[in-house]
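All protein chains of the complex are present and in place, except for one that has been dropped.
Let's look at chain A:
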Amino acid sequence: MSDIQVARRQRRWHIAVFLLPALIVYTAIMIVPLAQTLNLSLFHNDAQNAVHFVGIENFRTLFVEPRWAAQFWNALRNNFVFFLIHMVVQNPIGIALAALLSIPRLPGRAFYRTAFFVPTMLSFVIVGFAWKLILSPIWGVTPSILGAVHLKWLFAPWLGKESSALITVALISVWQFVGIPMMLIYAALLGIPDEVIEAAEMDGVVGPSQFWKIKLPLILPTIGIVSVLTFVGNFNAFDLIYSAQGALAGPNFSTDILGTFLYRTFFGFQLQLGDHYMGATIATVMFFIILAGVCAYLFLIQKRMRRYQF
């Protein structure tokens, strides 16, 4: 009896040894700085560089004071547009490609799957710059491709025009990331039990109607996960816009999203000095937006979808 108890107590030490390295690194490098950043948003320095507790004053400045508010609401609005474009373009294309790939005994499936995922592997820097070159009127690749199908009149320097830059950047991001929803949904489609499909076939539900009536409802939980991943990724995006449009997210801030706004505020740009406290305030707002999105998913969407899981 006492032997077992001793053995048990010894085992408890192993648990700590196994857990501590991960917990220490994770807590020290991720959780503590995150908490510090959230905390910093409640402080500000005055002209003498003394730091004061200012409560929610920074948030008031960000939301209301004209110098900040105009940029903040612009970035937030652009970020929602960026997200919406991903939801209406990236995810349907991802679902469509996954549906096609999951057709049984499709020749060349491995080739297509590999090809579709190539852009996802590339860094934003490469993708941003490559597309900047491809869409550049100087090089003229895009006009000559459009010319080949008699659509040359469509061409405009899309990345350089205020009206189209945000949509163009979002579509470049869609091009890059469509591989992720495709893979996740493809995996979900493969996971549907054969019995379900066979039962549908017995009832004469085949082809496209089988997809809409049987498979799509069954993969809704995966579409939920894809949506929340898209949300988190988009509200945390920075690299692509920084590489394609620069820190000023031009032209005239038309591609500015929260990530680039945070970077400019934190580090300063041109003549404006960096402001750690306002930077922390923006990071805090981003934190709560992402948290709200994740909670909405967990409590509203995922709960209702449980019943579909096998």
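Some notes on this structure:
The rule is short, and it goes like this: a residue touches a chain if its C-beta (ideal position, glycine included) is under 8 Å from a C-beta of that chain, and two chains touch if they have at least 3 such contacts; residues count from 1.
Here is the rule we use: contacts and distances are computed from a predicted model.
Hidden chain, UniProt protein name from the list "Amidohydrolase", "Tetratricopeptide repeat protein", "Carbohydrate ABC transporter membrane protein 2, CUT1 family" or "CidA/LrgA family protein": "Carbohydrate ABC transporter membrane protein 2, CUT1 family". For the chain missing from the display, the contacting residue among A:Ile29, A:Val51 or A:Leu84 is A:Ile29, taking the whole complex into account. Only one of A:Pro119, A:Pro137 or A:Gly250 touches the chain withheld from this view, namely A:Pro119.
Residue positions on chain A in contact with the hidden chain: 11-12, 14-15, 17-19, 21-23, 25-26, 28-37, 40, 93, 96-97, 100-101, 103, 106, 108, 111-119, 121-126, 129-131, 133-134, 139-141, 144-145, 175, 183-184, 186-188, 190-191, 201-202, 206-207, 210, 222, 228, 232, 236, 238-239, 242-243, 259, 266-267, 276, 279-280, 283, 286-287, 290-291, 294, in rising order.
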